[in-house]
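Omission of a single protein chain aside, the complex is shown with its protein chains in their original locations.
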Amino acid sequence: MKKLSKNAKSNAVTYAIVIVFYIVMQILSGSGTLSSSLTGQLIPICVYICMAVSLNLTVGILGELSLGHAGFMSVGAFTGVIVAMSLQASVASGPIRLVLAMVVGAVMAAIVGVLVGVPVLRLRGDYLAIVTLAFGEIIKNILNNLYVAYDAEGLHIRLLTAISKSELAEGGFMIINGPQGATGITKLSTFTAGFLLMLFTLFVVLNLIQSRSGRAIMSIRDNRIAAESVGINVTKYKLMAFVVSAALAGMAGALYAMNFTGVAAKKFDFNTSILVLVFVVLGGMGNIRGSIIAAAILYVLPELLRAVNDYRMLFYAIVLIVVMLVTNNPTLKNGVNAVWTALKGVFVKTVPVPEEGGESDE
Amino acid sequence: MKLTKALALIMALAMMFALLTGCGGSGNSASAPAEEPAADTAETAETAEAAEPAAEEAAEPAEDVMVFHIGGVGPLTGAAAIYGNAHNNGSQVAVDEINALGGSIQFEYKFEDDEHDPEKSVNAYNALKDWGMQILVGPTTTQPAIAVGAEANADRIFLLTPSASSTDVTDGKDNAFQMCFTDPNQGITAANYIKDNAVGEKVAIIYNNADAYSTGIAQSFTDTAAEIGLEIVSTTTFTDDSANDFSVQLTEAKNAEADLVFLPIYYTPASLILAQAKDMEYAPIFFGVDGMDGILDLEGFDTSLANGVMLMTPFNPWGTDEATANFVDAFVDAYGSKPNQFAADGYDCVWAIYEAIQEAGITPDMSNEEICDALIATFTGGFTFNGTTGNDMTWSANGEVSKAPIVVTIQDDIYVNN
Partner (left out) sequence: MAFLSNLISGISLGSVYAIIALGYTMVYGIAKMLNFAHGDVIMVGAYMCFCAMNYWGLPPLAGILLAIIICTLLGIVIEKLAYKPLRAATSLAVLITAIGVSYFLQNAALLIFKADPKVFPSVVTLPNLRLFDGSLIISATSIITVIVSAIIMVALTLFVSRSKTGKAMRAVSEDKEAAQLMGINVNGTISVTFAIGSGLAAIAGVLLCSAYPTLMPTTGSMPGIKAFTAAVFGGIGSIPGAMLGGILLGVIEILGKAYISTELSDAIVFAVLIIVLLIKPTGLLGRKINEKV
């Protein structure tokens, strides 16, 4: 009973962070004090938070390293674009098209998740990691050679050979044009949509973690053999976590694509997968709230560093290394804790807050 | 909660950073920034430091001059950094020249990095908006330009890109203009030139199928070739991830007995293709497009490999006309190397905007929308521009430039006009 309420409290705090973030941003943007730079970053921040939270399900909760999360994002993005653009004539309402795009994107990403997951989840550790990386590269390569067009006769989908405008019926248009990607997307994503997607992602992931299935998944992470021996169906639960994670990434991908007029396969490469992984690891494995905070801060950081011009990415790298060292090296960690306590003593003169339970980052 | 502590520390550090370096960031909305040049001189100086000279003259505008905020966006880091840097340097030279003229129009210029990523490009664009950008020169590359173009169109900010050459950049956006040829245009012109001058009988194409620019030219070249009866015997591709070994592509071209290899790609992979073809003792005519420009300036490149290479370029750094000679001298003074066409396009963009501002009588206290509309009216209203990348350039209503491409042959380390 006590455990339950602790979880509920921890969840409430997580939701509250997201909601407060939304409200504050809305108020700031309503009053016109929000810079264009930050306004433009709001939707990507939402997308990356959803990506980080969903990847945390695979990496933190299931305990399998995935280096191809951007692959699922791209499946969702491209499917979403196809859906939204083909429905442009038949569905007038933008928000409904966006939702449809996100749902179909999620379904498609989930299907690909199953296709990849069934064979791949038999592998362990770094071998699984490399296969997810390989999968991400394959998807990218295929999408680079995918041509999709839409006209009165419906969708034309072709691999490798370009579709020329003259082949299409009157009023037809290209949706995806190989390496040029999708262009001419109507911008449908809004910050509110991003906010709702964050809430949805959190709802799915937190409920999954704290359900019976979630405990089964974590038991596999902690000790697969023991889990197997008490009758947990390892394959089923592994696949469940993996597919849910893929579907959520697909949704985030659709939202991402609808935020720009153009989206190309190049974006969803190894580096994007790694970027999201950095959010997860820095936020703490299995720590959902950590993922949210880390994604938001690390996304904004390179933008704040624009002031230092050429040295921007160099500083970013240094910050990354230093933070990893500080959070993972016992000596340095104690040093920082001491500084922190001292600072706290100066600013907040209260009794120490008890450590937060629930999600821990082993 | 150790994580939160660490993150809070980074955040605090980052904030301090942002404050210390005086980033104009939050709270500074985009409207009417023209009256605050003093606040921004520090930044200009910072940008100009990289460019070494000319910062001094640029620093102190007199009271009655009109200062425009010109922004630039392009990749300064990452794999495409060469193009963004060239663009930035070229534009910087033009800005310094204009400011040194001491006329009533002065430019404040700021360039932001986009890592050749549409998402980062929009972020860079927004950061410039906060800085008070009124006119955008950029983005350098196609995909970012498409994404930023839509944003700029919604914000009514005038955009002139030096080198983003896809038709998608200008499609449906009245505020977006190009300084370079469009991709289809290059493909069509190249195919016709080869056919008309009988440069080659059997053509092989090697292009980068992960790149919008390269694919765009290759597609229109193939279509045109089919129309005019130019025989294509081999078409092969590579991607950025496999841009080191071209033996397969070259072997295929060689076995198909191609006597001309069309390379609608950038000069870096092209330099590898030339070297590997020599190793294979395969010596067709290599025919490049504007992306090939710059190959002679590759540090350490054995320029004899490029002898006989033909390319279509708007810019000849060995050109003897006054505009080109002046620009090349100024650029070499500032950066120690010859400019390529990215730099020349960047340079021309700034000068074109300067002349258009004069012609339209635009003042910096106008809103972005007024400036944008006035510039659109000027550019599409018979404005002609003479620059380093062409003479008598005019722009069509959909933003495409019309200028004559020249085909040059590389001979003994210089371009010889055909």
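Per-chain numbering from 1; labels A and B assigned in written order.
Operating definition for what follows: contacts are C-beta pairs under 8 Å (C-beta built on N, C-alpha and C of every residue); 3 or more make two chains touch, one makes a residue touch a chain.
Small disclaimer: the values here were computed from a predicted structure and weren't measured.
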Hidden partner chain, touching residue among B:Gln143, B:Ser220 or B:Thr237: B:Thr237
Residue, one of A:Ala8, A:Ile23 or A:Ile142, that touches the chain absent here: A:Ile142
Interface with the unshown chain - residue positions in chain A: 59, 65, 119-120, 122-124, 126-127, 129-131, 133-135, 137-138, 140-142, 144-145, 160, 224-226, 270, 274, 277-278, 281-282, 285, 310-311, 313-314, 316-318, 320-321, 324-325, 327-332, 362
Footprint left on chain B by the chain that the document does not show: 76-79, 81-82, 84-85, 209, 236-242, 244-245, 247-249, 251-252, 255, 268-269, 271-272, 275, 279-281, 297-302, 337
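To be clear about the criterion, only the chains that are shown with their structure count from here on.
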Residues on chain B engaged by chain A in the complex (per definition of touch): 1-7, 9-11, 13-15, 17-18, 21-23, 25-30, 46-47, 50, 76-77, 112-113, 117-119, 122-127, 129-130, 142-143, 146-147, 149-151, 166, 168, 171-172, 208-212, 214-216, 219, 223, 239-241
Contact footprint of chain B on chain A as seen in their complex: 32-41, 44, 137, 141, 144-145, 162, 164, 178-181, 183-184, 187, 260-267, 282-284, 287, 290, 293-294, 297, 300-301, 303-310, 312-313, 315, 319, 323, 326-327, 333, 336-337, 340, 355-356, 361
